[in-house]
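Dropping the structure in here first, questions after.
The complex is shown incomplete by one protein chain, all other protein chains being positioned as in the whole.
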Amino acid sequence: MERRAVYRNKVLPWLLIGPQLILVLVFFYWPTSQALYWAFTLEQPWGGGNAWAGFDNFLYIFRDNRYWATVLRSAFYALAATGLSMLVALTLASFVDRALKGTKLFQSVFIWPYAIAAPAAGVAFRFIFSPEAGLIGGINTIWPGIWDPATNAAHALAMVIICHAWLGIGYNFVFFLAALQMIPKSLSEAGAMDGARPFRRLMDLQLPLIAPTAFFLLIMNIISSFTDSFGLIDTMTEGGPIGQTEVMVYKIYIDGFKGLDYSGAAAQSIILMLLVISLTFVQFKWVERRVHYN
Amino acid sequence: MIERSPFFDALTYFAMFLGLVIVVLPFWIVIVAASQSLQEVSRVPISLLPSDQLWINLQEAWTRADLGPKMVNSFIVAIGVTVGKITLAAMSAFAIVFFNFRARMICFWLIFITLMLPLEVRIVPTYSIAANALLPFQVILDTFGITWLVQQMSGVQIALNWNLLNSHAGLILPLVATATGTFLYRQFFMTIPDELAEASKMDGASAMEFFWDVLIPLSRTNMLALATIMFVGSWNSYLWPLLITTDRANFGTVVMQLKALIPNMNGTPDWNVTMAGALIIMLPPLLVVAFMQRWFVRGLISRDK
Partner (left out) sequence: MSQISIRAVKKVYQKNEVIHGVDAEIEAGEFVVILGPSGCGKSTLLRMIAGLEEISAGEIAIGDRVVNKLEPRERGCAMVFQNYALYPHMTVRQNIGYSLKVAKMPKAAREERVMKVAKAVSLEPYLDRRPGELSGGQRQRVAMARAMVREPKVFLFDEPFSNLDAKLRVAMRAEVRNLHRSLGVTSVFVTHDQTEAMTLADRLIIMNAGVVEQIGRPSEVYHHPASRFVADFIGSPAMNLINGWFGEDGNFRHGKGGMIHLPAIAGQLTGRDIALGVRPESVRRVAAGTKGALNAVVDYIEELGAARLIYADTDGSRIVAVDNGNDPLGTGMPIHLAIADADLHLFDNTTGRRIETRAGQRAANNQLATA
């Protein structure tokens, strides 16, 4: 906050900032503290308030193999979807960055997936990947039973991950393209004078220079794999077959709102929140370092 | 562009075309399937040529999922979130950037920490507030003994209660209570030179006149970007509406209806109607993004900094 603040007033700033502060207090800080309370207490079956449970809720979760399977699955999901999406987006962005004639048209279309609701994409991809309808199901007419996301966990997970990656293309593309366009033209030209071919230049010049953006996107994508995955899984697989596509947010939803285990869900929420906070923190640290570079 | 070899140009076009197929194919299949009859859509693999049933399927999806009132709700939520967030964000960013008051840094951090945790991640705790949004205030009053005091003095018991379940406020407010917009506005306000505010002071303008006459007109581009992001984000929100709305008939949004459109395991596989519904539901945000692209891209990028 390097600016010389220019107005002095005792009341006005509070009137301006008040509404936002109240909303943040009611919908962020209060509930978050509430979750902490739940996570460390257990609701008594006969009513009469919550009993202090210490770390029991957490220990219970940590002893649950199914929970660890969910965590591992979430990690795999995050990395696979992120990697796939960023790879496609970066490839497209680096070709679009050449600014050939007509590129504008491609460019505007590549952003479209950003506009699509996860559940809407989920429904569309469920149809596309349906074993007895749509597009991919076609291979079942040649080799019956080779593709079946309804019973095969690997198929189901792959289907969700592909859909998630597709959804992320637009967002990633915008950032990659902007980062690439920020690189001065003279740099590429210097590289070309040094005899580097386009692919070499991409690897040696452009990629290192857009590394900060790539890192930013990596974190954003991983966080979105926690948030957007719910809409996809709920419409595509509902966590099935037999819980094999449950990821962390979905499990919290199932345990808390279907299983009505608030304490367990709260403890899981705390873990997830800590995870997301630490990811964001890593990113802030990185941004700081990046400022240092410049 | 340095290399001018026709081969490399061809490769570029090929890659971009491939990208176009990847991005557009799902849209295309949705449109194609939505235009086909039940027999056509049941063919495996599906024909990639559109047919003539689009209007019929759209109507069927519209009535089956009761999309009319849901559309209204979705628009109320999306516009409410967009307008609410822009208003609050501009106001609070103005206070944080242009005012010198004691708790400035504390307010700054209180608001900006919320950037770290998206709503989906803290869905359980947020849901806890839905039954009574005024609970925090009640607790504050109780702890400080004000409730007791008032009851002793006037015999009135303070019981603050505001149930957010099945209400538009419940759908909107939690989505407004994050800092994305404030952050965007702050970034923009930081780029305004101090001298501009000082010039307006010398011209005799008050703080609010500077806000209205100078800052708001100058931030039009950012406002459009933010509006796009917020509209898309709130239209597409799913998990929160799902939880807060038990009375779907009156307060459901269109995105919640998607699941209802999926054919049953043992029912008719009328995916054509499903796709028609999906098409209707994904169209508004898609149109917004397509029209607002220029500003929206600028807004997204400045979030990075």
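In this document, chain identifiers A and B correspond to the written order of the chains, with residue numbering beginning at 1 in each.
The rule we apply is simple: contacts are C-beta pairs under 8 Å (C-beta built on N, C-alpha and C of every residue); 3 or more make two chains touch, one makes a residue touch a chain.
In this text, all values refer to a predicted model and were calculated from it rather than measured experimentally.
Engineer: Shown chains touched by the missing chain?
Structural biologist: Across the whole assembly, the hidden chain touches B.
Engineer: Any idea which of B:P6, B:G155, B:P217 or B:G267 touches the chain not displayed?
Structural biologist: Hidden-chain contact among the options goes to B:P217.
Engineer: Among B:I56, B:A205 or B:A290, which residue is in contact with the omitted chain in the full complex?
Structural biologist: B:A205
Engineer: On subunit B, what residues meet the omitted chain?
Structural biologist: 193, 195-196, 198-205, 209, 213-214, 217-218
Following the convention adopted for this analysis, only the chains that are shown with their structure count from here on.
Engineer: Taking each chain's centre as the mean position of its Cα atoms, how many Å separate subunit A from subunit B?
Structural biologist: For subunit A versus subunit B, the centre distance works out to 16 Å.
Engineer: What residues on subunit A touch subunit B, complex-wise?
Structural biologist: 1, 3-10, 12-14, 16-17, 19-21, 23-32, 34-35, 38, 88, 91-92, 95-96, 98-100, 103, 106, 108-128, 130, 132-138, 140-141, 166, 169-171, 174-175, 178, 188-189, 192, 197-198, 213, 216, 223, 226-228, 230-231, 234-235, 249, 252-253, 256-257, 262, 265-266, 268-269, 272-273, 276-277, 280-281
Engineer: Enumerate the contact residues on subunit B facing subunit A in the complex.
Structural biologist: Touching subunit A: residues 1-3, 8-9, 12-13, 15-16, 19-20, 22-24, 26-27, 29-30, 33, 41-42, 44-46, 88-89, 91-92, 94-101, 104-105, 107-108, 110-111, 114-129, 133, 135-136, 173-174, 176-179, 182, 190, 194, 197-198, 201, 207-208, 232, 235-236, 238-239, 242-243, 255, 258-259, 261-262, 269, 271, 274-275, 278, 281-282, 285-286, 288-290, 293, 297, 300-301, 304 of subunit B.
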